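The structure appears below as structure tokens.
Only one protein chain is missing from this complex, and each of the others stays in its spot.
Order of writing sets the labels: A, B and C. Residues in every chain begin at 1.
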Amino acid sequence: MQDVVLKSPVAFAQASKKPVNGQVNGMEIALSFADASVEAAHSETLGICDVSNLSRFGVKGPHAADWLTASNITLPAGTNRWTKLDSGSLVMRLGNTEFLLEDQPENGLCQTLSEANVNESGVHKVIRNDAAFIVSGELTPALFSEVCAIDLNGDALEDNRLVMTVIAGVSATMLKQELNGQSVYRIWCDGTYGPYMWKTLLGIIEELGGGPVGFNFYYKIN
Amino acid sequence: MTGRIAKKRGEWINRDKPLTFEYEGQVVNGYEGDTISSALWAAGIRVLGRSFKYHRARGLLSFANHDVNALMTDGEDTNIRADVWPVSQGMALSAVNTDGGVVKDRNKYIDKLSPFLPVGFYYKTFYKPKSLFPFWEDKIRKAAGLGKVNFNYPRILKPKRYAHCDVLIVGAGASGLSAAVAAAKQGLNVILVDENKQAGGSLTYDFAGDQTTADTLNNLLDEVTSNANIRLITGAYAGGYYTDHLVPIVGVDGITKVRAKTVIVASGVFEQPPVFRYNDLPGVMLGSATQRLINRYAVKPFQKGVVVTANDHGYRTALDMAAVGIEVVAVIDMRRDGAKRDLAEKVTEKGIAVHKGSCIYEVVPASNKMAVKEVVVCHYNEDTAEADPRSAVRLSCDGVAMSAGWAPAAALLYQAGTKMRFDYDVQQFVPDQLPEGVFAAGKVNGVFDLKARLLDGQRAAVEASNYLGNASELITVTNPEMASPSHPYPIVNHPKGKNFVDFDEDIQVKDFINAAKEGFDNIELMKRFTTVGMGPSQGKHSNMNAIRILARIRQLPVEKIGTTTARPFFHPTPIGHLGGRSFHPHRYTAMHQWHVDNGGVMMEAGVWMRPAYYVPAGSHLSASDAVQEEAMAVRQSVGMIDGSTLGKIEVFGQDAAAFLERFYTGKFAGQKVGGSRIAMLLDEAGVMVDDGVAVRMAEDKFYVSTNSSNAATVYREMQRNIQLWGMQVTLVNLTGAMAAMTVAGPASRSVVETLIDIDVSAQGLPDGAYKEGQVAGIDARVMRVSFVSDLAFEIHVPYKAGMHVWQALMAAGKQVGIRAFGTDAQRLLRLEMGHHLVSHDTDGLTNPFEAHSESLVAMDKDFFIGQRSLKIIEKKPLNKKLVTFVLDNGFTGELPKECNLVIENGDIKGRVTSISHSNYLNRIIGFAFVSPEQSKSGSRFQVRTDSGAMVPATVTQAPFFHLLESKGA
Amino acid sequence: MPLGLLKYALSKEHPAPRFFRDCTEPKKSYDAVIIGGGGHGLAAAYYLAKDFGITNVAVLEKGYIGGGNTGRNTTIVRSNYLTPEGVNFYDASVKMYEDLSQELDLNLFYSTRGHFTLAHTDSAMRTMRWRAEVNKHVGVESRVVGPDEISQACPQLDISCSGQAPIQGALYHAPGSVARHDAVAWGYAKEADRMGVEIFQSTEVTGIDVKSGKVVGVNTSKGYIETNRVLSAVAGFTPRITEMVDIETPIVIHPLQACVSEPMKPWLDTILVSGSLHVYVSQSSRGELVMGSSLDPYEMHSTRSSLDFVEGLTSHIVDMFPFLSNVKVVRQWAGMADLTPDFAPIMGKTPVEGFYLDAGWGTWGFKATPISGKTMAETMARDIAPDLIEPFRLTRFEDYELTGEKGAASVGH
Partner (left out) sequence: MSEFTYGGEYRDMPDPDTCTDKEWAAYVHYRNGAPGLKKEWWYHGPSGTWFIAERDTMTDKISRTYIAGQEEAK
């Protein structure tokens, strides 16, 4: 399936912004929307970036934790928490028995795990189709106050906690991480809601003076 | 600007920004910062509106967002509250609800008719004779309402925001500000909200002739604004209190929904008008209104006024008036003993006469009935609440300030579930038992002395902090010895009435007396019969007096009367704020862009967007032609539909088969790997809920589909039952993760074969069989299905590859004329095949026996959901049966529609649930419920069309393709 | 001006008598006791007295008359139901309402305005046709109309619903009406009282005395009352009463909320309902828009208001009427509704002899007030339920004979 070019679930919602697209991880993604300086400004004020093309791996079941541990993967401290591996990959524990892993562009952990055989009972691979976003900037509280009922000023996302909540009417998973020295929010939702989520968040982001940011802003791909 | 006085310290107007606007055609000057009312009053304009019922001239009353008689329109918007809405340059305002202008209003004659229109009169007339009621009703409707709505007003949806805090403090007066500072010192995160555009409450106007309170205010404000823990929101009101400390803060720019851990209500009090004849004339207003005019807007309320009072506040008001050069003719104190000596002396020192034990018996209007000429002052007996007209003295004046008492602004406290008690020391309802996490401070808590209010704010803050887990030392507040701020009965009878209690609704004292006489002597019944408190100000100035009047009528103490329920909203709240920005999530399949690019007519199907049919560019097909062509392509060659919206659930685990056996009606334990079975779901009552297909991928793994609209609910119910039954099963909902498409028609195999790496021949993949392979290089799940045609392949691939596979199949099918088909053609195709759709052909009561689905129900299993109910239903005779039918060959009459009834001997026997013309069959076919007696193949029944024509139909077997053979016959 | 009003101007004393006596001390026994002084209970009392001469009747009301759902509903009266038994029942009610002002000698402001149930989807249109066909069959005036006819009746309505849910058509029901809800209770109270019925307010029933399967009396906050016949007409509180006689029912309580706008000059002459948007709206004779929505999604025995409700409702109101963006909601409130599994009432006899049930009124109680009063009075007087309410018997659930109102997914009020 190497020669197949896949599309980000968000692609058609982005078309009107005429991004420069490119292929990363076998998926066509919006690399940039504007000059680097404009995107940097957005990222600082309020920006949203589609990173649906990052590789992901899902696994679920009563023995999923054991299986991951046996695969030498460090697990988060508890339920609804996440951790970052040395490689930069994120390991998220969604509830108790489900895990979502997400790679950085350069590493292939998810690919390896996807191809690994699972013979144990109680370990089930989960096909994922996430729309995945980075949201950043000083006005993120203003954005989230319009789309999300939980208190993000409190400790909901501190200490590597993640939350599964409703964002703009859609179930989503959310966490806060450091990326390139910047504190950013990460959002994942079902890919079929991706175009809606992108349009809705971007609409508010633009009202607040921010804008879209391309994949290249966070991950320089040559 | 005759009424404007010299610049006041802290005034709210900006004298550097003068502006002009129009009121009722007259050009008026004002300043930025003025409200409409303050600018009009400064310009000497006194008639700001007409009352709702009697069209009496009204001026300014509360000047505190409940002057419901001063509603304006600017041509664009209506019911603009003049007392609080800012003026802006170039506004062109007029009063609402007048006929011919606010001064000349042709409807003012109604006032003369008021003796004919006693309380509740409309219940007693207009209905005899019955035939005349519509005539009267039309007249009543014409008279009803306030402003005219502008049908071209734009749709404005304001953003809605969430906010969170440890303490929400409602009201930024002395006690609220003090509470905020104290709470912030405890390390709490505070939101402090006030509806006025500046914080300070009565500290910004109640000066008693000097401005020392301004220093207190400035100190507090400095502390508040410099503390990062406090977010001060002004110009926004707390709209209501909802469960778990949810309080919407309503501002001009939208609503903020504050979820607080604790709430301190420091919302103060509303001044209450004493009741006497003509207390509604323009120029008669509340004492606090005069103070606000003077000290916030630098406007003289009148040139020569009197104060009628029953508390200290009246004296303070007199001093504030005197300080700006208003001639205060007298302070008329309803109390026998008047005020404390020092306060009385301060007033008399200014040369103001004090009349103790006196009341205003009536106000004498000027000849135009729109202004005050003089007041008639009489001795007042506090015990009998009667004035003595023999003692009448006339005082000439052009205005009256009224300060006789207060009512708590306790709406939020009531909504939170606070139990209130009547405190006779302050003659006010005060909180008795507060709900958890809710606190009250200041005047609303019955604390009026300034020092005590500041302390009461701190006390509430400490209590809130301790509620949140701190352990600070509690503060005790004691009210200093002082006269009651409210008079127990500031109501003066007058034989001629027009002593108004409710200014929204023009309700006079006698209306209450008469309502009680007619049996409406319970506060709630009285409210409903008289409509007191039902107007837009929601009783802010009238409920307390109504309670006092009823208490006196029934000779009961006030607390025995109780209060009416306070409902949200605190102030009327715009629909566009409340509706605001709302979210309408949509789901898009992986192939969405293709559908749009290829003429797909997209329809909402639940949250999904799906093509109903396609009108390819330049084809100009009608909808029905498009559908028939798409269906024909499937019958004659090949078509493809995007089925990604199907619910798709993986069921894993050692109990997977056992679970499905309990969940669905069929058997799965013995199902072969690589085979599929119908999965029909019932509810506990045996009603059909869903049907899908269960594929066994491995011994311990099934892949189950559901109807598109049931995907979420079926998954949810599976999860619940796994928990309930304690089974070793893991579910994965792949509804969004997998794209699905069905390639259907006689040529479908040839299309699929070109792209697939597995054997899909009749032997390799027989009907109902399932295999995994690669389609166009993508890992795929492939199933032989026969829902829309005998030969069809359902292909599931990961979502992100959906478009790729779809396009590959389209390209591969090009040669044989492959056509995308939408949901409409799918409906027709499955109908031709004789497949019913659950919840389209069935309804909320249909059981499997009625829908020819007995074969899917394994009654011999140990258990499945709905089985036990079916065992009961099984014993009962059937009432109806779902059948497939065909209309007579060559039928050309009025086509029956879905839900036209099946009629037999004048009785309803059933209804048509699906009906369609099939070009392929050249017949009209459908599903219908009929009586069991009519359900045999070949039975005839009658369908009644919209117009009443009876159309015969024949029960026939499905699939319908046998009709083609008999076509010639 | 009608001449009748002259007496008020010419008379020094207010010439109107009390609507009903202020009864405080109940007698030792009554021929019948009615629990609940709402429209239904008072109507039952009235028809017991009028139709059957049974006047030794006590109506016991925990609060004040008409203070429950009678005074909290959105006053819509209609009969465009889905099943023949439903349509027949409500049609009888509509016909009684039409003459009720005259019968009770009180203007109930019964105003026939026409009722549109808007359909935004194909499946809603099918349900509209189904209802129209059944209505026509039974002789009730209902028909399916297209967007043009809706626009004609209500030109202000945005047929596209701001693009959110375009209206495809509607079920038009000409007899759809509104009435002054409080007055219905007051009118029945007045006339029942005139015939000798005693109405006790602030009187709570604390227990029902059953001996050998028969009612023998009720315990109240004002003492014990002997009686052989008790009617429970307390929709919103039914489970608390049935618990007293140990009867099982399907009824659960869900709040039903409504709100009202500030008054404006009348412009909305019809009654509009949208099942898909969960909205119903009409404009009262005071000029207020009276707006309601569907039942709250979970069980609650409280009349608290919720912000969710008013946010959801108003967002749909601005879809339908964009120009109302700055019109203000003055007040919201809630009632408690008896909810049944098949969206039909539960009426008639019960396993306890002498205990009768008038319950399960969901969102359809006000419109049934006269006919429920009349049929329950007959049931109590003759100890046999008339045919009209037979389909609503309690035993239908045990018998798996639910009414077909459940067939339609669409809600309506």
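One rule holds in what follows: contacts are C-beta pairs under 8 Å (C-beta built on N, C-alpha and C of every residue); 3 or more make two chains touch, one makes a residue touch a chain.
Treat the numbers as computed from the prediction; the structure is a model and nothing was measured.
Peer 1: Which of the visible chains would the unseen chain be in contact with across the whole complex?
Peer 2: A, B, C
Peer 1: Pick from B:227, B:869 or B:939: which residue touches the chain that isn't shown?
Peer 2: The missing chain is touched by B:869.
Peer 1: Just one of C:22, C:51, C:269 or C:299 touches the chain that is missing; which is it?
Peer 2: C:299
Peer 1: Using the touch definition up top, pick the residue from C:76, C:251 or C:334 that touches the left-out chain.
Peer 2: C:251
Peer 1: Looking at C:31, C:149, C:308 or C:390, which makes contact with the chain not pictured?
Peer 2: Only one of C:31, C:149, C:308 or C:390 touches the chain omitted from view, namely C:308.
Peer 1: Quickly run down the residues of subunit B that touch the omitted chain.
Peer 2: Residues 243, 583, 585, 684-685, 715-716, 719-720, 723-724, 726, 733, 863, 867-869, 871-872 of subunit B touch the chain that is not shown.
Peer 1: What residue numbers in subunit C mark contact with the hidden partner chain?
Peer 2: 238-240, 242-243, 248-253, 297-302, 304, 308, 338, 341, 397-400
Peer 1: State which residues belonging to subunit A touch the missing partner chain.
Peer 2: Contact residues on subunit A toward the absent chain are 80, 94-95, 149, 164-166, 169-173.
Just so it is clear, only the chains that are shown with their structure count from here on.
Peer 1: Using the definition of touching given at the top, classify the network of chains in this structure as line, ring, star, complete or other.
Peer 2: Chain contacts: open path, no cycle.
Peer 1: Could you work out how far the Cα centre of subunit B sits from that of subunit C, in whole Å?
Peer 2: About 22 Å, centre to centre.
Peer 1: Quick one: report the Å distance separating subunit A from subunit B, using the average Cα coordinate of each chain.
Peer 2: Inter-chain centre distance comes to 35 Å.
Peer 1: Would you please write down the residue numbers of subunit A that are in contact with two or more other chains?
Peer 2: none
Peer 1: On subunit B, where are the residues touching two or more other chains?
Peer 2: 160, 257, 584
Peer 1: Tell me, which parts of subunit C touch subunit B in their complex?
Peer 2: Of all residues in subunit C, those touching subunit B are 1-2, 4-6, 8-9, 14, 16-22, 63-67, 71, 84, 99, 101-102, 106-111, 121, 123, 126-127, 129-130, 133-134, 137, 144, 156, 162, 164, 180, 182-183, 186, 201, 261-267, 284-287, 304-307, 310-312, 314-318, 322-333, 341-342, 400, 402, 404, 406-409.
Peer 1: Show me the residue ranges of subunit B that touch subunit C in the complex, using the header's touch definition.
Peer 2: Counting only subunit B, the residues touching subunit C are 52, 77-79, 97, 113, 115-118, 121-128, 130, 133-134, 136-137, 140-142, 144-157, 160, 240, 242-243, 246, 248, 257, 415, 510, 513-514, 517-522, 524-525, 528-529, 535-536, 538, 565, 567-569, 572-576, 578-580, 582, 584, 604, 685-686, 839-840, 843-845, 869, 872-873, 876, 897-901, 903, 908, 911, 944, 946.
Peer 1: Give every residue of subunit B touching subunit A within the complex, in rising order.
Peer 2: 159-164, 256-257, 259, 581, 583-590, 592-593, 608, 644, 650, 652-654, 700-701, 728, 730, 732, 734, 736-738, 774, 776-779, 798-801, 803-804
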